[in-house]
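Dropping a structure here in C-alpha cells format, bear with me for questions.
Here the complex is missing one protein chain, while the rest keep their positions.
So, subunit A:
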Amino acid sequence: MSIVTVQLGQCGNQIGHEVFSALCSDIRGTHGLCSKKENESYHDSCKERFFCEQESGVPIARAVLVDMEPKVISQTLSMAARSGHWKYNSHSHFCQKQGSGNNWANGYSVHGPRHKEAIMNLVQKEAEKCDRLGGFFTIMSMAGGTGSGLGAFVTQCLRDAFPTSFILNHVIWPYGTGEVIVQNYNSVLTLSHLYQSSDALLVHENDVIHKICAQLMNIKQISFRDVNEIIAHQLGSVFQPTHTAGEGSGYSRNPLGDLMETLVPHPEFKLLGLRNIPQMPENSLAYSTFSWPGLIKHLRQMLIANAKMEEGIDWQVRPPPPGSSIPSTNKPLHFNTSIANLVILRGKDVHDVDLGSFQDPSLYTSWLNPQDAFSAWKTPRAFNKYEKSAALVSNSQFLLKPLDSIVGKAWNMFASKAYLHQYTKFGIQEEDFLDCFTTLEQVISSYTNL
C-alpha cells in the first residue's frame, strides 16, 4: 500500500526532502544484516510505499509539494534531482509568489479556498498512481502561515475528498523562545482544526531535537538541516517496512492503518510522541555495541519519565504500585501515563527480545486492557546503519506540558488582544479563537485526567 506525502510550507518541504533522502539511502545501504531475500522484500516494500518507478529507473517520490512562495520548492526540487538517487515528479508541486506572512488566517481563509482545486488535483493525481492508497502523510510546522493555516485547510479537504483514507499529520512544534512571534496563535488555531479532520498528529518539537543534536550528536553549530536529518531518521524508523503480525509474515501492507489501530483507540486522544534509541553521530557507530535489554530498559524509562532522549533520564520516576487504583490526582509526580504504545524494533536478534516490561498495566490508563494497549513490530532488517534500533510511538502524556504551555502563552496574548487585527482582516474572528481555545482546553483536560 502506498502513502502519499503532502509537504506544506518551508518547514514541510525542507523536512520532506530529508525524509525521502533518508528512506532512499537506507534501502540503498548495505544488506542490513539480514538475508538477501529479506532485504529485497524490504527494498520492494519501501519502494512501493513511498516511491513510484519510472522508466529511467530513478525512483520518484510519491509527494505533493505546496508552498505559497517559490524559493523553497525550487531549492527542494533541485536538491533531490542532484542526488541522482531519487527525485520528485516535476509536476507535483504548487506554489504562489507571495507567501502567507506567518498569518494562519491568510493561509486558511485566503490561500486555502483560492487554491483548493489546484492542490487537490495534484493530490488526486498522486493518489491515482497508487495501486492501493494507504493514506496521507502531511508534513507541516504550526508556527508559520502556510504549513499551519493552509495545512489545516488542506487536511480538511483531504478528509472531505477521501473520507475512508487514513490521514496522519506530522506537526513540528516551534522552539519555545520564538521563531515567530505569533507562533502560539498559529499553533492553537492549527491544532484545534487538525483535531477535527486528522486521524492522528505525530509531533516533533524543535527544542527536543535541538538538544539531541547538541548532546547526543555533538554538533557544534546546529543548523536546521541537522535538525531535519534527525527528524527524518526518527520518521524513517517508524515508516520503513516492518512485520506487524509476527515472525514469518510479510511486511505490513497497511502501515498507516496499523498505526492508527494500535495507537488511537479514542478520537479524543490523537497526540503521538516519538522517541528513538540509540542516536549517535555516524562516525561513532562503528565503536558502539548495544544490547537489547539495555535499550529496552532505557526506552521504557524514557516513556515513564517523559525523557526526551537517552541522556539525562530521571531514573527516580516509578509507576504507581500495582493493584491499587489511585485517582489521577494522586499519581506520582512526573509519571507519564499512556493510553497506548507501539515499539518498533529493527536489527539483529529482534525476535528474541523480551518486551514484557512494556506490558505492565501500571503504565497505562485503566480503561484499556494492557494487551490491547501495547503492540510491538519487529523486523530483522537493520535501519540506517544502526545494528539495533528501537522506536517508541506513544499516545501518552508526553505532549501535555508543551501543549499546556503553548495554550497558556496564546491565551495570555489573546487577553491583551495583541495582533488580533492581523487575523480579523482575513476573516478569523475572536469567536473563532475562543472555539479553538475551548477545543484545546478540552484536550488538555482529557490527557491530564488519564
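Simple rule for what comes next: a contact is a pair of C-beta atoms (placed from the backbone, for glycine too) under 8 Å apart; a residue touches a chain by one contact, two chains touch by 3 or more; residues count from 1.
Basically, contacts and distances are computed from a predicted model.
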| item | value |
| --- | --- |
| Protein that the absent chain corresponds to, by UniProt name, given "Sodium/hydrogen exchanger", "U3 small nucleolar RNA-associated protein 4 homolog", "Tubulin epsilon chain" or "Red chlorophyll catabolite reductase" | "Tubulin epsilon chain" |
| From A:R28, A:R114, A:R225 or A:R318, residue that would touch the chain that is not displayed | A:R225 |
| Contact with the hidden chain (one of A:Q54, A:N121, A:N412 or A:Q429) | A:N412 |
| Residue ranges of subunit A at the interface with the undisplayed chain | 10, 14, 69-72, 75, 97-103, 145, 175-182, 210, 213-214, 219-225, 227, 407-409, 411-413, 415-419, 421-422, 437-438, 441-442, 445, 449 |
